[in-house]
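Just one protein chain is left out here, and the rest sit where they should.
Per-chain residue numbering starts at 1, and chain names A, B and C are given in the order in which the chains are listed.
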């Protein structure tokens, strides 16, 4: 939260100065080329700042200088503290928003326009709906690594959103801008290996979100000859993965994350593998939340792997089941009783047992697996989609729920969230599109024979 | 022009089928994965085509398949003949345009919304203004060299515009899409040299628009050690220059394009040059017309040259004057008489003399230069900007009209358009921004002492 | 030939100064860091030059400075005229040769040494056989593009050899040095394409030795999608091909060089070709004469092509037959009469007919082909190897003489040297080694059925 006193100062300053804004526009030739701000952006900065922003919006002949000023502003922004940054963003959110009067006028024109004038009117309306800050945001790309700067700016906006709900429209503008630039067709899929730069590889360590990378030895083991790692990159952010997937080349379906990550396991000749297991997918850029390319990643990686290793027969994930324990704990007894395995589970044990899959009574273990099958394949969100978010992701991508694996993730997190179970989602190429559509349209969940068996009453 | 009969067929077919559009959407799972069209896209193709386009617009789970379909469609489009392509584009222009009823509804919601609802309403209105074809255009980027495909598609739309004015909104959409992607901050400035690929270099030959490159020897001479060539590139079009500039490193201001291009001229040690002459700037992509980066190019190249060769003291162009002869010929006698040099010119000669600068009577030559000075520095378009387009470009960039050069371009084109004269525009770094603003705001043209002298009555 | 007078001066100067050599060594600290020579290296330069060379040979601590001096010397050498260079090389050849007295002493030590001392003695003897100029030659590699400098130096020595036979030992030393550096295992095989740099591609035009490349269009046609070009490179000469081969991907055996080089011929989808035709192999570096890698080139290219295009079934050349006409003309009548087709040829015509294959009488044409078959497959050099040099090259590489092609090279050169005929040598992978050995050891020439038929009496 901002320091109150300064804040009042700041608000007063804005109120007093904003009317100067348009005038300042014409005065921009008076700017002396330097901008320095206090770290928390106190009230005294406002006048200078507004003049500066206005000068960043110039078009035509002055555009080169205007863009240079935007770059200076972006640099100054980086030097602000949290309060200063919040104030700056609020200024953008509130003073450089859509001009509603202009929108009203454009709507009038639309109504007045006949058929021939509609195109122009639509254009004018669209322009009117474009807030002036959009130009400033775009011009921030001139800073070194400017696209990354904007991605991080959105991450910051998302993190400030709760405290400052007024920032929402600014965040939405930035999302729209990034959405255009990060269209999946403009991205590049690249392999990451031990030959990649240390600068890039340390980001894998930082960004891995599913099974944390302990150290450089763990990392190197995930890049050994029977492993693969791929990521999407944006050409203007060459050292920053957007999303990456880690793949294990194995014989037969993999059923244990411990085995996959074992640094002492012998290396398989990749040309002898028959199965590719996608065991970790991590979004790397918080600032790109809601701009998705995960579904493209898996399918394009499958394509690449088939080219490199034509003998591969099976493509599947080894996935966590993040919501199971929470769901099970909150399940009312009577509902539980109606599910496959429900009565056995209710009548035989206690919740603690969840955390110790290796010692669980076989009867309870079986009950737990049946409940898990139900949770993954039948339990719905919004009466349509799978409740489990990972399941939903893969099902909407066209995968099948293929196999449950007992004692597959014995980490503390794995025991806690899913009693140590993991699941394989299988991608069968010829059926991917049909399954994706059936799930998206009708909520139909594709399941293997073994899952069907578990689901039987 | 399209063949009439087929055209009628086509229009009927559309009328009949478009209502099917939405239904077809739900039927898209029935598409058999293949699309083949007749080269001129006859009426029988319409149904299949509309189904296919609809299937290209799917979102979420089906997006991967939808994008694959868009790629197929783009490939098929390439195989159409001119009539077929025009028909396809017209279909996009007319059937996948902004839904006006939806816009009306969104405008209603805006009016109804209170302060809190305005952001959502603005968003909804903006969405309603987005025509469905925009999604399709975007997804065409998935074709190999997809961005180039879209740039060329816009070039095609521009060339079809006169014949088919209905394509204007589609062209405007594509311009908007490309404008976002080709923001100058996302472009890369790169040097082109004899070490560049032949594939890239042959494009210089094709695209050079000012002083045609005769052959590979001429090209090599323009890349010799006392020459430089720079271009902007888009990261998704790595082998396609967007705009490029050719620079000669010389001693003193260059006054003759023949000298600059002379293949037998001795090579200067670049570290001894004091002047960089920009003697040719060419836009390379017709499809990016109106999306400008020329003003950025010169300034960024100046920056690069100063880093490489800190001893450089002067940056100037050696520029053609495309509009002079036409202007002079059309000048009413009484107006001519009022201009510096006007009476001398009127009283001493005939127009043909223009074409032979080397033999011109000195008195007439002086008169011609004074008229030229007037043309460049005083003659206005819209009561504000320089009439000559090249002059306008450099003046709005902040240059000064520095020197006229007699017998500077003795090519047929040079004689014809400007009596063989060329002009140097000088870029003086500390004054660029002020000059750009003075010109843009007040129409003030910066002139050197020598130009001022010529302008005196 | 050198100018005589200066030459006498020079020789006297050497005689007087060389005894100073060793002393100069100790005086090298007196060198002032600058070396300037007259372009023709007149007598007055000798003293300074010898001091300088001696200073280039220092070892240990002074080695860095000594190498810098060698670089200066190499630069000065480049600025000399032809006479000056010849004098400099002669100085190296005569004054920095093997020290015979030292060799004698080392031979004595060898004899004196017992079993244990032999290794040391061999080492000492080898050292004694190493002329001091070898150190200087090696150190020339420090010049920018130093390896290329040495390759060109050898080319110059080879061209001077006739006029100055005394240079032979120097040339042999340089060959030995280059032989070690250009061992084929250290070279890199790379594809050359239209994406290669213009700087590299213009060298293909310069170096092509079999079918001259007319211009950049011809070149581009040889790099189109159904053509391939590969070259060996040395890592220290990255822009200089050592040897390159041009390949046409075709359907069936190619029988006409005109067809292969036709710029209007339709482009074949490379994945549909069944045959790769090696239609031109050129050594690019005169200075590497006698250091061969041609036999490696073909086999490694075959390997690469099979990886890229597994459907290829046949690998063959389309080769000129440079020695045929000369051989036929010089053939005594009685010998001619004993050869297949000989009497027909002798009795029916005149030599001129050779130059017009398209109008030749069919009987004579057949006779000519039978004589050609004999020439290629039976006519020997040294009682063992094929007389034709191209035939010898491919046969020792393990190829088979596969097919004669009539009217296959209608260029003036092709008519002149082989009556327009060309030959295909076929490389059949499983038989390459056996054939190479049979030919090398026993002189056995592998021939196809069609050749065998022509060879029948």
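The rule we apply is simple: a residue touches a chain if its C-beta (ideal position, glycine included) is under 8 Å from a C-beta of that chain, and two chains touch if they have at least 3 such contacts.
Note that this is a predicted model, so its numbers are computed, not measured.
Displayed chains that the missing chain touches over the full complex: A, C (touch as defined at the top).
Only one of C:35, C:125, C:158 or C:363 touches the absent chain when the whole complex is considered: C:125.
Checked against the full complex, the candidates A:81, A:159, A:197 or A:380 give a single residue touching the omitted chain, namely A:197. Residue C:168 is the one among C:79, C:168, C:212 or C:289 that touches the chain missing from this view. Although one chain is not shown, part of subunit C still touches it, namely residues 29, 60-65, 67, 98, 100, 103, 107, 110, 118-119, 122-123, 125-126, 129, 138-139, 141-142, 146-147, 168-169, 172, 177, 180-181, 183-186, 235-236, 295-296, 299, 396-398, 432-434, 436-437, 439-440.
As for the chain not pictured, it touches subunit A at residues 194-199, 201-202, 215-216, 220.
What we mean here is this: only the chains that are shown with their structure count from here on.
Path length between subunit A and subunit C in the chain contact graph, taken as the least number of steps between touching chains: 2. Relative to the centroid of all protein Cα atoms, the closest per-chain Cα centroid is that of B. Computed centre separation for the pair subunit A/subunit C is 60 angstrom, with centres defined by C-alpha atoms. Computed from the mean C-alpha positions, the centre of subunit B lies at a distance of 51 Å from the centre of subunit C. Each chain gets a centre from the mean of its Cα atoms; for subunit A and subunit B, those two points are 37 Å apart.
Counting partners per residue, subunit C has no residue that reaches two or more other chains.
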